[in-house]
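All protein chains of the complex are present and in place, except for one that has been dropped.
Order as written gives the chain letters A, B and C; numbering starts at 1 within each chain.
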Amino acid sequence: MAKRPTKKNLKAMHLNMVRIRRFEETAGRMAENGKIPGALHLYVGEEAIAAGVMQHLSDEDQITSTHRGHGHLVAKGGEFKPMFAELFGRSTGYCGGKGGSMHVSNMKVGMLGANGIVGGGPPIAVGAAFSNKYRKTKNVAVAFFGDGASNEGSFHEAANMAALYKLPCLFVCENNGYGEYTPQANHQAVVDVADRASGYGMPGVIVDGMDVMAVYEAAGEAIDRARNGEGPTLLECKTYRFYDHVGVRGMGLTYRTDEELALWQARDPVSAFEKNLIDLKVMTQDEIDSVYAEVNAALDEAVDFAEQSPYPDPSVLLDDVYWVGGD
Amino acid sequence: MAKRPTKKNLKAMHLNMVRIRRFEETAGRMAENGKIPGALHLYVGEEAIAAGVMQHLSDEDQITSTHRGHGHLVAKGGEFKPMFAELFGRSTGYCGGKGGSMHVSNMKVGMLGANGIVGGGPPIAVGAAFSNKYRKTKNVAVAFFGDGASNEGSFHEAANMAALYKLPCLFVCENNGYGEYTPQANHQAVVDVADRASGYGMPGVIVDGMDVMAVYEAAGEAIDRARNGEGPTLLECKTYRFYDHVGVRGMGLTYRTDEELALWQARDPVSAFEKNLIDLKVMTQDEIDSVYAEVNAALDEAVDFAEQSPYPDPSVLLDDVYWVGGD
Amino acid sequence: MSEARESEPRSLSYLAAISEGVREVLLEQDNAFLAGEDVGQAGSVFGIYAGLFDEFGADRVIDTPISEKGIIGLGVGASATGCRPIVDIMFMDFMGECMDEITNQMAKMRFMFGGSVALPVTVTTMSGGGRNLAAQHSQSLEAWLAHLPGIKVVMPTNAYDVKGLIIAASRDNNPVFVVMNKMIVAMQAEVPEGAYEVEIGKASVVRQGTDFTIVTLGRMVYEALDAADQFKEQGLDIEVIDARSIQPFDTETVINSIKKTHRAMVVHEAVQFGGFGGEIVAQIQDLAFDYLDAPVARIGAPFSPVPFSPSLEDAYIPNAARIVEKVKEMLA
Partner (left out) sequence: MSEARESEPRSLSYLAAISEGVREVLLEQDNAFLAGEDVGQAGSVFGIYAGLFDEFGADRVIDTPISEKGIIGLGVGASATGCRPIVDIMFMDFMGECMDEITNQMAKMRFMFGGSVALPVTVTTMSGGGRNLAAQHSQSLEAWLAHLPGIKVVMPTNAYDVKGLIIAASRDNNPVFVVMNKMIVAMQAEVPEGAYEVEIGKASVVRQGTDFTIVTLGRMVYEALDAADQFKEQGLDIEVIDARSIQPFDTETVINSIKKTHRAMVVHEAVQFGGFGGEIVAQIQDLAFDYLDAPVARIGAPFSPVPFSPSLEDAYIPNAARIVEKVKEMLA
């Protein structure tokens, strides 16, 4: 009983996809220019997943994310300015510069953090889902994680607990075929991570992660089930990252062939969706162009904001280690 | 293509089952008499599993065990004297009194230790299986673990690696329906742990763990596959422990009904097998009786041996922390 | 303490005080729950949570799968989103299964998020040897925790403290580890009814003395008291401090004592090498250097895993006799 997206949904998802795409392209450029310290894992190519899933969530629903987390935060309602400021390590960032790309978070929109630990998210999402149920809300918690992360024990324990307690939870595996430089076939003997679902007693669903409509529908069903107390789902989205594991060009390793990359790029989720939107007469090319113009302008502003923001003063270092009253 | 047990196999398995049963009953009595320090987890009721699996293994094949490990060691060729001495904490024990019930081991027969950590065994068995393959032997490694242990992340990581590398490995889940005092339905949403196998890309097989013939055949097939380089199997044996989680009567909790216990006791693997052996004319009642007599005599001797053995001298405390040359 | 209901003096076991402490929390805070392996109907090891399941039901006293990573994750995620969980890791030895969730998530989340989240989660666990449970069920690993900014760590040693510290921990908006000891579950102490707090971060001078200071962690406080009594007749008046909390650590109480006594020893059950005793000694020699008449001694377990056999475990765990011997050595 798939929920069909309304026009409003479609436009919102498109906006989010463009916001993610352009955010990441900009971040990539900034990293190459040496403006972003540390490691940067970009989401380009995988936008349909974040946009499709998040379309069903409110600020009160929670997500946990990964090292590749900007796209999740953008789609969850993260704003460019504090995001860029965080990536730049500035005091105006979401985490006051203490977290950076791998820990960027915004509790106000239910984004429980990018996570530098592969497999770090699922147990936390299960805790949030437990809390949602315990507090008798109708909220759900979504854990995003990669194909590589599906081999961590933490995923296993979290999935089992979520199914056992029938928690309002969704496990979204972003299967981009690689964990760092290791192809999936070299890290697990299965082709579909969704095959693991039945072992926990939850449905496993496979969806084309390059197709935002497909993601939207599959996620919608799973989230409805979760909200209705019918328990978690493992939703596997087949996708691909267009950039390297770290940064844009990464270490220049040749673990992926040009042909493979080209094949997936031909299925670019953003342009495919845009073609679709035009075909369906939901948006015109002009409208699409103005989305880009708007997003680009906002990004320029955000980068400026970040660049002009001060670095945190060393005196704040020990703040935030402990809660000391007040908030 | 199940391998049928020879008469010799049948007798050997019977002997092992009786050895385990009587060992455990004796150990239980000793614990109740205060002669065994620490915690004792008894295997009574589950004998068919250890006996059936171990019938296919040589001293060069390895097993990892659990906190409920005496049965595994007995069936793998452990001798009563050093076993009892170990349980009694004496210097003549397999571990010189340093390990006790939860760590009793004998590398000479490929028994890589009982393990006090639930889920501790599978990653080690995978390491041994890897080593078997690496060293180009034909040996297999078998990990025994419980239904409760199947929820530990360690099981997940081990199973995935074993399937990925097609290791000569067997995962034997002794599903006795409880993890300590928690029924399976309260610790996982699935009924069959074997359902987890397909998520790793290995076969999952369910067998009646009260029927040693069934275990023998299923284990034989899986071990053959493993030896032939076809990879691991998850073999789930449905079973029941006749005693409490710890010791004989445990904490006196009422988490299991008398009816349930009676139902399973009616399927006692030892007496069922003995009936079978007589029906099949493999053994007579007299022969069976003399097995018991022999085993009982050996146990008496072993208990005497243990009781008369000295406690380790405190001066040996720091020995064995590190290898310092020699062995 | 002011909140404690006025009532007759009442003696309670450490064990009963644990469950009473959790009970007060569950009564006081709707969003508090207890979750862990066999904490429900079975009441966990030694029955430390006995009665809670019957009183509060399966929704608030929750049996979990054997999944320590999942259990800590539950505590992190639920505390970040409006609950005040108490999660139980049965034996401290099992922390190895979830050190990532403790170290990289629970302890750091608030900091990494720039202070935009609080994690009011309590972790309860049992430590220590003495029951012949061998190498994997007898450890004292508090040194791992003390080294982790973002969590607090207390080690209550009597019924009064354990109840009050559980309540204080669960009212605290930070992750707090309550490390209990499995050898003293039957020990009795006077425990008020109702809710009261023992302040996290305050040591307790359990025996006043003028000649020598022994700083202890956990159950070792009783061995130190025993040793101190043995010196009474010889006229050596030993002060015994139960550190009670290792993060925050009550440096002031310790230093004040040493300024008075000029001699000190640190005793813990954990392996001496690399144990928390090193931190204490380093602080003492730094802050009271000119007051010290002798080096600060340390007593901890020898450098081996905890052995199973009674003859070895007895020799392994620090005790009054070893303390007495060491004090004599220092005075010689």
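Just so we're on the same page, a residue touches a chain if its C-beta (ideal position, glycine included) is under 8 Å from a C-beta of that chain, and two chains touch if they have at least 3 such contacts.
The model shown is predicted, which means the values in this text are computed figures rather than measured ones.
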Chains on display which the left-out chain touches in the complete complex: A, B, C
Identified contact with the non-displayed chain, of A:Gly89, A:Gly110, A:Gly127 or A:Gly204: A:Gly89
Which of C:Glu28, C:Glu193 or C:Glu279 contacts the chain that the document leaves out: C:Glu279
Chain not shown, touching residues in subunit B: 62, 64, 93-99, 103, 105-108, 112-113, 115-117, 120, 122-132, 134-135, 141, 153-154, 157-158, 160-161, 164, 319-323, 325, 327
Contact set of subunit C toward the excluded chain (per top definition): 93-104, 107-108, 111-112, 134-136, 141, 143-144, 146-150, 247, 249, 270-271, 273-282, 285-287, 289, 292, 294-298, 303-305, 307-308
In subunit A, positions touching the absent partner: 37-39, 89-91, 95, 97-100, 102-103, 115-120, 148-149, 151-154, 179-182, 186-188, 251, 253, 255, 311-314, 316-318, 321
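Here, only the chains that are shown with their structure count from here on.
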Chain centre separation (subunit A, subunit B; CA means) in Å: 45
For subunit A paired with subunit C, centre-to-centre distance based on mean C-alpha positions, whole Å: 40
Sites on subunit B at which at least two other chains make contact: 151-154, 186-188
Numbers and ranges of subunit C residues touching at least 2 other chains: 64-65, 67-70
